[in-house]
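Data block below; observations after.
Only one protein chain is missing from this complex, and each of the others stays in its spot.
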Amino acid sequence: MVRVKLGGTLKTWAGGQTEFDVEATNIREVLDRLGEAHPRLKPLLEKGVAVAIDGEIYRNAWFQPVTPANEIYLLPMLAGG
Amino acid sequence: MPLDPATQKIRAFDQVGTRPLRPDGLDKVTGRARFGADATAPGMLVGRILRSPHAHARIRSIDATKAEALPGVKAVVTSKDFADRSDDLRDILVNIMARGKALYEGHTVAAVAATSASVARKALKLIKVDYEVLPHVTDVDLAMEPDAPLLHDDLITSGVEPVPTKPSNIARKIEFGHGDVDKGFAEADLVVEREFKTEATHQGYIEPHACLASVGSDGQGELWVCTQGHYMVRDVCAQLLGMDVSKLRVTASEIGGGFGGKTTVFIEPVALALSRKAGRPVKVVMTRDEVFRASGPTSSTSMRMKIGVKKDGRITALDALLKYQGGAFAGAPVDYGGMAGVACYDYPNIRVVGYDVVTNRPKQAAYRAPGAPMTAFAVESVIAEIADTLKLDPIEMRLKNAAKEGTKSAYGPTFGPVGLVETLKAAKAHPNYKVKLGKNQGRGIASGFWFNFGGQTCVSLNLNIDGTLALAVGTPDIGGSRASMCLMAAEELGIPYENVRAIIADTSSLGYNDVTDGSRVTFASGMATIHAARDAIKKLCGRAAKVWGIPEEAVVWEKGFAKPSGANAGNFEPMSLKELAANAAKTGGPIAGHYEYNAENAGPSFATHVVDVEVDPETGFTKVLRYLVCQDAGKAVHPSYVEGQFQGGAVQGIGWALNEEYIYGADGRLQNAGFLDYRIPVASDLPMIDTAIVEVPNPGHPYGVRGVGETSIVPPMAAVSNAVSHAVGIRLTESPMSPPRILKALGEQAARKAG
Partner (left out) sequence: MAGTHVKTTINGDSVEYVCEADETLLDVLRNRLALTGAKEGCGTGDCGACSVTVDGRLVCSCLVLGVEAEGRNVATIEGLAQGEHLHPLQRKFLEHAALQCGICTPGFLVAAKALLEKNPDPSEHEIRFWLAGNLCRCTGYDKIVRAVQDAAAEMRGGRHAA
């Protein structure tokens, strides 16, 4: 089980819940499990979110491994100039 | 994961960190460089665009028959020439060509292609558009009122529970933070709460949007365009025009500035549609007036910022309300702008609520650290006021609260190695910080942050017959990045910088590359270049191994030569890159290195700025006396261009702070759509911009590189405001701090004293 935290406004689509324990070994599995548990989150997760693992931000990396030792944060998709 | 664990140590470089001439330099000082408007094609037509004169109007009908009948007119297009859609691209579709309603003054309603500019201008006047003018709103606070004129009757605020039943101009509510702010404020010895406003500014690139489109009756198209991302242009245009992506080849011209404003499409799909209809190439170049009225400015904002501290200056809580209007469509960067804007400090308790609001203004586009300078202005102004009240040194106050490795960031995750503390110390140690100030003078400090991005990247490195290399990258070079790419390739291969020539490849020559944005190019294309060079080195060692008849693993690469790895590998003379290149045909054919990936771990960059100003109490005019930028570059690949990014961002921020603003009339029309009235800083406004490059290596890059392009625009608005406030003895809360605003504040202060 890994602990996933929702940053920003994403919690609105998860009934206000901000922390989840999910069975996952990589980012794709984290997103799949969260989407299954919270169908209203699913379209947002599919559209794209950034995932911070121990402070490093990943914008698109399904297969980036996660372990129970990691701090995992879901953030809104970022754009820059 | 760091791609190269060796980077944990600060390594020595042969070439990275030097300042060679840029490979595209000669073309740019001789006038040969070809920018967006510099291309021509046989049979080329001139495309011009008809724009709405109204801030908000229903388009009842468009009659183009007279224009079409004018001799020399070869095509007229309107929204009917673009199929409607309901996906993510719909806002872009509606923005490039109004459908049903004009949502802002300057919104495209039709376009013509004609044999000359004068015929095209005449044709525009012959297009009859029947408008029903609607009430409009351009101010963010007014747009949020319940009875405000509604832009989109299907816009329901997202991020709010329960889901609203009525449409409004509020596209999104966002919220982030941690801890308990009420508890935090209860623990505070001092709480300061202020309201702030910032006006919209434009990226102000000197090159207007320009493109040359050519679509044939076989459905194949070519597009020459100044853009920050030609792959993005290709994919978006192909979809809007219903073309196969493979049939549209896009070439990025030299680009005359972008700063985020060229990360989307405006005229490109229109030019392609005109060309398709006319059967001839069409060039469309925006005028400066069109650039101001119809391409993306920033958000204007209205904010409330409340910060509580203990007597020693330690922050106990921050509570912020951010309202950003982003023009006629959802997407104001209140979320990551807000996150970046508050990111410098360690808050035990923080709550940020933001609103993304639509108004009758052009759709905002990214501008250098999108959204961050505004929130940073509010945060850093309140921090400065607190430091003044508590009589703390402003740098010590910031050091006490500075985010560092292990700090839980305001937006959630815990920071890795970051360099804010180092930039604060560099600022404190700099001679500028010790200069004694005179009458009407003030000093301002502010810090800033930007995330930095990686993204999809692909490069090719081809070995030529003489041992020189052709490096193809897919990210438009907006500020000297080709020089950095050549430096990194040369560093890896151990060959002279001059032996590598970098070009920006067209969309048919390389795999997909994300746009040049998020300060990503030197980081991401640079890392791809390093890996492509390593790929080439592996192949080169393989060829040498074959020639020597020894295993590939027994060959190493050192400073431009393949060598046996040790005495056991055999006694062979090192083989130079030149020899390997000359023999390539006989040893297995062309040799190239490639790399394609999705770069992650860009590593954020922090900065601290120190500015001294003098304010003339008679005129309200602010003169910048000296300016210092201290910023973490991770590793400066070409220090001159790193300094250039620091200086350029700082000066854009100075313009935002002191002069630049979109001024709207009561009619909803922009009143200053030209460089005379929208005044960007000129040489005589400024002193030299001093820089200090701080290097805290990014573990996510083999050389430790961090992006540097955007952070430099985050602190200036706040730094200048803090300096002006110290000079005049009044806390200013509206940007720009133009002479009329400063005079007004001075007048109010005098009235208070007199009263």
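Per-chain numbering from 1; labels A and B assigned in written order.
Here is the rule we go by: a residue touches a chain if its C-beta (ideal position, glycine included) is under 8 Å from a C-beta of that chain, and two chains touch if they have at least 3 such contacts.
Fair warning: this is a prediction, and the values are worked out from it, not measured in the lab.
Chemist: List the displayed chains that the omitted chain touches in the full complex.
Modeler: Those shown chains that the absent chain touches are B.
Chemist: Who touches the missing chain here, B:19, B:425 or B:501?
Modeler: Result: among the candidates, B:19 touches the missing chain.
Chemist: Please pick, from B:572, B:597, B:621 or B:675, the residue that touches the omitted chain in the full complex.
Modeler: B:675
Chemist: Among B:108, B:525 or B:647, which residue is in touch with the absent chain?
Modeler: Among B:108, B:525 or B:647, only B:647 touches the chain that is not shown.
Chemist: Among B:184, B:394 or B:479, choose the residue that contacts the chain missing from this document, as touch is defined above.
Modeler: Considering all chains, including the one not shown, the answer is B:479.
Chemist: Considering the entire assembly, which residues of chain B contact the chain that has been omitted?
Modeler: Considering the whole complex, chain B reaches the absent chain at 19, 21-22, 24-26, 28-35, 37-38, 40, 117-118, 203-208, 254-259, 285, 287-288, 478-480, 638, 640-641, 643-644, 647-648, 650-652, 674-676, 680-686, 688-689.
As a convention for this text, only the chains that are shown with their structure count from here on.
Chemist: Which integer distance in Å separates the CA centroid of chain A from that of chain B?
Modeler: Measuring from centre to centre gives 26 Å for this pair.
Chemist: Where on chain A is chain B touching in the complex?
Modeler: Residue list for chain A touching chain B: 5, 7-9, 11-12, 16, 47, 52, 54-61, 64, 71, 73, 75-76, 78-81.
Chemist: Given the complex with chain A, which residues does chain B contribute to the contact?
Modeler: Against chain A, chain B makes touches at 88, 159-161, 172-176, 203, 259-261, 263, 333, 335-336, 339, 366-370, 409, 411-416, 450-456, 517-520, 598, 600-602, 700, 709-710.
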